[in-house]
Structures are given as structure tokens and as C-alpha cells.
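Note that this complex is displayed minus one protein chain, with the remaining chains in position.
Each chain gets a letter, A and B, in the order it is written, and its residues are counted from 1.
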Amino acid sequence: MNAAASPDDTLIRIRGLTTVLNGKKVFDALDMDIPRGRVTAIMGPSGTGKTTLLKHITGQMHGDAGQILVDGRNVPDLSREALYALREKIGYLFQNSALLTDFDVFENVAFPLRQHTKLPEVLIRNLVLTKLQAVGLRGAAQLMPSELSGGMARRVALARAIVFDPMLILYDEPFVGLDPIALNQVLKLIRTLNETLGITSVLVAHELEAIKQVADHIFLIANGKVVAQGDPRTIADDGSPWTRQFFGGDADGPVPFQYPAGDYAEALGFPRSGA
Amino acid sequence: MNARIERDNVVTQALGQIGNCGVFLLQILAAIPRSLRYGRETVRQLWFVGAMSLTIIMTCGLFVGMVLELQLYHVLSMFGSTSMSGTVVAIATYRELGPVVTALLFAGRAGTAITAEIGLMRATDQISAMELMAVDPLAYVAAPRFLAGLVAMPLLCCVFCALAVFGGHLVGVSWLGIDNGTFWSNMTATVDVWQDIVSGVIWKSLAFGAVVALIAVYQGYTAPPTSEGVAYATTRTVVASSIAILALDFVLTAFLM
Partner (left out) sequence: MSQRKSYAVGTGLFIVLGFAALAYLATQTSSVANRQQGASYTVDAQFENIGQLKERAPVKIAGVRVGQVQSIGLEPGKSVADVKLAIDKRYADIPADSVATIFTSGLLGDQYVGIEYGHSKDRVADGSKLALTRSSEPLEEMLGKFFGAGGAADNIGGSYRVTARFSNVGSLSAGSPVKMAGVPIGQVVSVQAEPAKLDALVTLAIDNRYNQIPDDSAAAVFTSGLIGSQYVAIQPGGSPDMLKNGDEMILTQSAMQLEDLIGKFLVNGSGSSDGKQGANPPTPPAGKH
């Protein structure tokens, strides 16, 4: 909370973001400040637009109103070139890793370097092997993406995301489908990268236990708004019905068990009571 | 009543697709200057799209030439002019069969591969990943494949035509016993470089290459990111390409010939 208060320490500042998709209001005047140099987690029930929020930050999607300031620049206003320049400073880890299937592990990690620099081959090799070493997969450099397990693929994708030493990494559901060992490896990596390189990290995830180990700050969003935020150890105790349901894992609550529907009795063909 | 509405929808859908395809073409053309620095990628696509299609193109060219020669020999033998059969094989192949059959095979072999590949890249977020790595997928994925199709088609068509003439020679001269000299002299006397080879083989196949590559890339690029969507898109590539090739062939023939 203190971090967010000071503008200098805020890397991403979202103000009044409103987005309507297919007639449904995904974000309703959303405000959010993501502190620099910290690990921030964005949590929320499925379908609340957490991944959509990441896409807004990278400029893949544009909201209908509001500002998204990343490092002081408003993403929706950026030209193509400026947006691409900004993206070079952002690493993005996809849920399904999104490795390029045409290339082996080495070339996948080297891909951003080859596209944006004219570095000599020796330097590229050293950089790529350094990053692969950091994620523990230097030995897998010659494997093709189809030969990797889910956890390994995600670590390769992480190596690719950090190969340019970005200022910000966005993790989209980094823990989904990982066994406990792989999950801990990824957790450790996120923590290490944040501590050693000072990279700001934003995680979108559901796994509360994992988040508690790694995040400095948690936002809970629902119904297009931030409904709760704070320290991972205390956020569950703020007493709001949202946090109680989400962190308690209740089936019904502010997030209804029933998808909005008409009158049940009527749908089954029974006469309405009193008629 | 319902049927009419549905048909209207099909028509408007088709028109919409054509319109989107045209917009997409402009986007690709705009991306071509940016894609020049991915020259290696274009070369790699030329390998997949062109060189890998050689086997089917060569085999089919050979058989088309052989069967044409066989048919023509039996018809022309009624008029005692079997030695013209090679000429007819050459002209028919250069003007129509070469570009059209090559384009249809190209759509089936390379077009579907392009659509499926791009569709899967989209389904597995590789396209998004490129955008986020500040690599323009139009310039890195779409334009090289489009260019490769544009370059590969005329080359493949030339190979197809050469093999067709060779197949015609094989059947006509080696098997049916047409005189070797008259076979070639008739052909060289009748086939015209501009009329038959340039406006037939080259222009037509360039146009077909552009159309097939555009449709294939467009279908892949706009495929719904599911396995079902990719499968549908692949089918649509073949159907749309085939219709476009034959319709365009008529227009081109009317203008070029």
C-alpha cells in the first residue's frame, strides 16, 4: 500500500479502465497501481478478465475508456513503433508457453535477440546459455519444444522472456498444470529473478498457497473492480464477503453458484406460485 | 422464407470474407517492406512451400503430359496428324493445364500446410508471443509465406510444364513411335514465347500463386484458435482456392489471350 502511494515507485498505473466485450462489462472504472521492483499477484474468480487485463497492459487489447500508464507512457495512445519498443522491455509468460514449434530450445530463447539485435553469434550463444542455465535447462538446448514436458517448456519460455533483461515480466497462470516439483521450481525462479535482477513481476494465478510464498502484494478483482488488495498474509482477513468467499473457497457467495438465469420454476413449466 | 434468409447470409458472408481478404492483402503488402529483414524466413518458407511441393508437381506433370499425349494420339490419328500431338500437349499445358493444375495441387499441398501451420501458431499463442516479443507477425509469419507462394508458383509451374512435355515425348515418341524430329519441330514452330509461355505459364501462375498464398495465410490467420477451427480453415483454404483459381483463370484468359 505504501509502495503504491508514491508515484515514482509505481510502474503500472491504471485509472478508470472500462472495457465492454460482447455486451459484457469486463472492467468497470478499474483503478490499480502496480509497484516497481515487487512481485504483484492479480487474483480473482475465473472469467473476471485477469488475462484480459494483462493484454491491456501489453497493448494487445484496448479498453473503451481509461488510462494505462506503463513506465509513464499511456499504452492506448502509443504508435505501433513506440508500442513495439515498449514491448521489448516487457517479458510475457504464456499459460501454454507459446514456444515456436519450428525452432529448438536454443533458437527459441535466441529468437528475440536475433530479431532485435545484430549481435555476433558468440555473444548470442553466451547470452542464451546464461539464461538457460538460470532456468536449469542448459542441457536441453538442442531439444525441440515437442520433446519438453509442460514444466520444462514453461521454464524455456521464462528464459526467453528474460533474455532481454526486461523491466517487467507478466506471468499468465504460471502454475497451471504443474506437478509440485515443477511448481516449486517456477516459484523459486520468479522469486530469484525478482530479487537478483530487480524485475517487476505481475502474476495472474489462482493458487493461493503458491502466491503467498512469492507475492508481495495481491489484488483481488471481481465484477470489473478491485474488491480487495493488500499483503498476502493479511488480505484474507479484511472481512469483506469477496475475500471470505474467494480465499475460503465457498461455492456460493458474492460470486453466485448459479449463472444468471430466469425463474427456475417457470423454466421447468410449473405455474408461478399464486397464479 | 428461411432458405432465402440463409442464402442471403451465405452471400453476405462470402462478400464479407472477400472484403476482409482484400483488407488483409493490403496489410500484407504493407508488411512486405518490414518483412525484408526476415529474408531468411522467406527462404525457409520457400523451401517448405516450393521445394517440398516438387515431388507431387513433377509426378502429376509427367502423368498429365503422358495421358494428354495418349488421348490426342488416338484422336489425331484419325486425321493423320499425330505428329501435332506434342504441340497440342505443349500448348494446352502452357496455357491452361499447367497453371491451373499446378495451382490446384499447390493449394492442396502447400496452401493447407500454410493454413494449418498459422492456425496452430495462433491456437498455441505463438502469434501473440511474437507480438509481445515486438516481432510483427504480419511481417514475420504472413508476408514471408505470401512471398514464398508468389515466387514458388511460377517456378513449380515451369517444372510442371517441362515434365508434361517430357511425359508427352515419352508416350508419343518412345512408345507410340511419332518421329522425334517432327515432334520437336512442330512444337517449336507453333509455341510462342510471349503468348504461351510468358502470358500463360508466368503471368497466370504468378496470379494463382498470389491468390492461393493469400487465401491460405488469411484462413490460417483468422482461424478460430481451436483444433476444430483450424480443421475448418484448412478445408476452406482448399475450397476457396479452387474456386478462386478457376474463376480467375477465366478472367485472365479473357484478358491475356
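The rule is short, and it goes like this: contacts are C-beta pairs under 8 Å (C-beta built on N, C-alpha and C of every residue); 3 or more make two chains touch, one makes a residue touch a chain.
Keep in mind the model is a prediction, meaning the values are calculated, not measured.
J.: Can you work out which residue in B:Val64, B:Leu97, B:Ala139 or B:Val191 touches the chain that's missing from view?
T.: B:Val191
J.: Just name the one of B:Ala90, B:Ala143 or B:Val217 that touches the chain not displayed here.
T.: B:Ala90
J.: Among B:Leu29, B:Val43, B:Val75 or B:Ala247, single out the residue that touches the unshown chain.
T.: B:Val43
J.: Considering the whole complex, not just the chains shown, which residues of subunit B touch the missing one?
T.: 40, 43-44, 46-47, 50-51, 54, 79-81, 83-84, 90, 94, 151-152, 154-156, 158-159, 161-162, 165, 182, 184, 186-194, 196-197, 201-202
The rule is simple: only the chains that are shown with their structure count from here on.
J.: Centroid of subunit A to centroid of subunit B, CA atoms only: how many Å?
T.: 43
J.: Enumerate the contact residues on subunit B facing subunit A in the complex.
T.: The touching residues are 120-121, 124-126, 128-129, 131-136, 140.
J.: Going by the contact rule set out above, which residues of subunit A touch subunit B in the complex?
T.: 58, 60, 84-85, 87-88, 90, 92, 94-96, 98-101, 111-112, 115-116, 160
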